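Every protein chain but one is kept in place in this view of the complex.
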Amino acid sequence: MPDQEAKETRQSPQPASTAQAAAPGDRSPDRRTQPEPAAPPPAPELVSISIDGQEISVAKGTLLVEAARRLGIEIPVFCYHHKLDPVGACRLCLCEISPGPPKPQTACTTPVAPGMKVQTNTQLAVSARADILEYELVNHPLDCPVCDKGGECPLQDYTFRHGYPTSRIDAPRLHFQKPIPLSPRIALDRERCVLCYRCTRYYDEIAWEQELTTDQRGAHAFITSQFGEPLHSVFSGNIIDLCPVGALTSRVWRFESRPWDMNHTFSVCSRCSVGCNVTLWERRNQLVRVTSHENDAIDDGWICDRGRFEYTEVNAPERLRQPQLGGQPATWEAALQAVAEGLKGRRLGISLRRDVTNEELYLLSRLLAGPLKEARVAMEGRTYLPPPQGETLRIEELDTCKAIVVLGADTEKETPIVNLRIKKAVKKLGAKLLLINAAHLDLDRWPDSVHIRPGEAGLAAAARQLIGHELLQSGPVGIVHGQGPDETASADLVAAAQELAGSCGAKVMPLYQATNERGALVTGVVGRPDDLVGCDAVLCFGPPAVPLPASARFVVAWDTVLRPAHGRPDVTLPALSFAETQGSYTSLEGRVQFLRPPLEGRQPLRESWDLLCDLGVRLGLAELNRFAGIFQIQRAAAATFPDLATLANPPAPEAPPRPVLLGASRP
Amino acid sequence: MVELRGSHGQARDHLLTGLFGTYELHTLDVYRRHGGYETLARALRELEPEQIQAEVKASGLRGRGGAGFPTGTKWSFIPKDIPGPRYVVVNFDEAEPGTSKDRYLVENSPHLLLEGIGIACRAIGSHQAWIYIRGEYDGPYGMLRAAIAELRQAGILGDRPFDCEYALDIQLYRGHGAYICGEETALLESLEGKRAQPRSRPPFPAVKGAWGRPTLINNVETLATLPWILRHGGEAYAQFGTEKSKGTRMLSVSGNVQKPGVYEVELGTSFRTVIMELAGGPPEGREVKVFWPGGSSAPVLTGSMLDTSTDLDELARIGSMGGSGGVIVMDDSHCIVKAASRLLQFYAHESCGKCTPCRVGSNWAVRTFDRIQAGRASAVDMQILDRIQASLQGGRCLCGLGDSAGWVIDSTVKHFRVEYEAHCLRRLCPTGECEFARVEATAVA
Partner (left out) sequence: MTDTVRQGAGALSEQALAEIRALPARFPEIRSAVMPALDLAQEELGYLTPAAMAQVAGALDLDPGYVEGVATFYTLFHLQPVGRHHFYVCTNLSCALRGAHDISSHLLAQTGVSRFGEVSQDGLFSVEEVECLGACEYAPMLRYQHAYQYDLTPAKIDALVQAARREGAQPAAVAPPPSGTVPVPMVGPSEQGTPAPPQVARPRRRRSAGTRQEKSHG
């Protein structure tokens, strides 16, 4: 690689500039030294056009497909996707545009221009689109009855609304081997593929990976993973959502249900602290599918594979349904009484699941302030990071940054969607990228990134050396930092990040990792000694965060399933999963978002807030008895913790999206 | 020794090929002895970019790569105010069936092209040119490599050519077997190391071309014409040719003619002169049945249209085009369906697969032609062909390849409907070239 020097400067205060200037002169001068002129903040300049005789004013730069959509006019698209750069490949969106050359043009690549007149329903445009749809079906296997996409398939819908009413195809079809596993979780059916290249473009543009690629060319081109090896990216599942036909399907969900057989709710992902919005699909009280629910402020429409595929435990047959005492079924009454007695007077340790809700945390904070004062609290997957200091950088603010420093964090593994947001800010919006990390990172795929490897002095020292760096002088800077190698270093790292931020007016984003770690920090539930050393009673809410100490003589396992790490607990309490729980999470940026459980926690399962109140009362905290429902807890929590103020006003659940647009005319 | 087939030596209209055949013309020494690089030196020393552009505009030169777009106008699209590097990219992909003029030109006089490139660089303020040469052209590649090495040695490529503060560099980039790389945006993708799939325009290469920089793309012959234009003036060039098609162009004549070769002719010369005189006409006892006036992509003209002029607008008027200057002549012993089928195979094979109509349509057409040639066709197949051709052309594809495939079907069916019908309805091949017809004919007998 030619710019190894540029990327790997060690602890030089001005790594990029010096190395760049020293680059050998033989190379033709290139774009690296010439940043594209930065886009000014979007001025809401409006442009008026007419589509099929209807006038509309939209922001300059809007593409015709989007403008038409706003008017309720459907221009069918395959290759166009609003999060990907337009390519004009499928030719399905052909319209007649005047002024312009006397031929149909693609609405997906054409931005509005003043005075433009667009016609989607002329003879030429209508037949051009119908022809394309016919072409898409020339080799299509038409196995719609057994296709997972059936019911939510644009190819079906468009053909119905825009295609020729009768089939004119009598030729034999091209065949490919099918279906092919692209990974244990994704199947590819090449015969159904319409080669819109959304998947490979997504991989290249958004995820910056090329393990998914196109082989061959012409009619024999097909999508494939590199050398047929399984995909490994943590972002691979998004291609399922992107595929406009049934070519890419989830093997986890494959043949599980017809789309119209499911109910869906818009909820929040429980896998990590980013708080991506998801759609949870329920069928017969089982969680059968998780897809993205676009929220541009957080996830930009993407979710990672953890969020998408790690839900099957919800439906596991070994789900705990009944409380147990010493391995024998027991009543809630007996079990809770046993817990209360077992905890009393013991050195208590509490282990929390990563997706503990704000409401649970509030109740825990009450318990920890009272009867359980001495308890140690560990949390599954949490970092050493301290509670946030002052205002932190919000995820969507990454888009406005001119430079982003990623300090001591492997965002791909720790907070996957933040990784994608950084990629977007860098590739699509032109932010400079500075990485401070000893290891090679996923973000190193950006050829112009400045990678600083910390020396002996450590990450914090390397960060302090950046103070005054020229790349940080030209506008908003975002500093994204992880926890560093250990607890002591972590404190210094946070301090260094703050100092660096102070030097250039930057905002800082500490990357908490556990789903509700930030909530646990602001409620003061965690932050005390982070282990269970020396505890002789342990209350495990969720999987044990650390191995249970040998000293534990009384163990409560409160979880959805019993795990080997729980050992042989004295009391077992069945817990609700994220798909059944009411409550909210505080994401790493401090946003409070509400869970919308699609499943009912059927009897005898009980809500965790209910159990915590019950337990509290048994431990002598009588006032917990007054909570008759989760709303009261939310209001109380909002009143106690300013960071949770949103809890007092939960937003109404989001309405389902509008049904399909009315189509343009049929041929 | 391979015999030189085509124009060489002095003639009124041999603006490019006049020196061809000169012993060792491909060496810098000999080329300079014949006045080579004088115009480049002048362009660098004395002329401002605007002056060069003005000369080219005055010459009326139109691109020789296929589209025939006025070269001066194209140059003026290159923005002046974008800082940073800009490139001249030379389209030496020449893969249009029936076209071999660029190869002929470079094999004879590589320095003529290189000098033209230097002038183009100067005209648009570029310091770096890339020659995209098709991978199969081993000979021309070697010659260009040697010629560029000579230029570096002589300092004509380098920081101070002819003692002017105007650094110049020319790099070679080999293609690897894909006709679509001739399409300018696909060429750029390929140059950037990607799968050569055309880009949607705008943005045009003039604004955002190679590696996102302003880029000028011209054909080899277009660029090789520049030294003559600058030496003699745009006006002098405009004396040649017709009203709208100025100058001369090189036509590679191939197929059923007695003297195939690359002939430089003044634009406006009739195809009768080109095919019947220069190229010696069809073999003894044969008639010209059909010819492709500008590479396989140009809609066909029949033998009765030999008097058509090579003027670009005249060709467009009668529904064809000047294209790449590859004149393919077919005599009456050959079957038009078979020829069209072979060309469709070519387009299907070379379709990049990016846009739907070309990817699916060309392949569907091939399968339909296969059925026709196997004697299993009916009236339906003619309808299918008609449908395919209609949805391939008219700008519905992302690039011109799709249109070309459509034109092959459209123009051959238009002029030879009877022959198609014989195949589809009566399972007969009038020329007897198609296998099935022979079988059936024997069976009937």
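By letter and in written order, the chains are A and B; residue numbering begins at 1 in each of them.
One rule holds for everything that comes next: contacts are C-beta pairs under 8 Å (C-beta built on N, C-alpha and C of every residue); 3 or more make two chains touch, one makes a residue touch a chain.
Since the structure is predicted, the reported quantities are computational estimates derived from the model, not experimental observations.
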| request: Among B:L4, B:A236 or B:A390, single out the residue that touches the unshown chain. | output: B:L4
| note | Where B:M143, B:L168 or B:C399 are the choices, the one touching the absent chain is B:M143
| task | Would you indicate which residue among B:T185, B:N256 or B:T368 is in contact with the undisplayed chain? | result | B:N256
| message | I'm checking contacts with the chain that's been left out. Which of B:H14, B:R64, B:R122 or B:R195 qualifies? | response | B:R195
| remark: Omitted-chain footprint on chain A covers residues 1-2, 24, 26-28, 30-31, 200, 209-217, 224-227, 447
| query | Of the residues in chain B, which ones touch the absent chain? | reply | 1-6, 20, 25-26, 85, 94-100, 102-104, 106-109, 134-143, 145-146, 149, 171, 173-179, 190-196, 210-211, 213, 252-256, 260-262, 292, 296, 326, 328-330, 334, 339, 342-343, 346, 349-350, 352
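Here is the rule we go by: only the chains that are shown with their structure count from here on.
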| How many angstrom between the C-alpha centroids of chain B and chain A? | 50
| field | Residues of chain A that touch chain B when the two form their complex | value | 28-31, 33-34, 36, 78, 86-92, 94, 101, 103-106, 109, 128, 131-132, 135-136, 138-139, 168, 170-172, 174, 194-195, 197, 214, 216-221
| What part of chain B is in contact with chain A in the complex they form? | 83-85, 127-128, 169, 171, 178, 195, 197, 199-200, 211-213, 348-357, 359-364, 367-368, 380, 384, 387, 390-391, 394-398
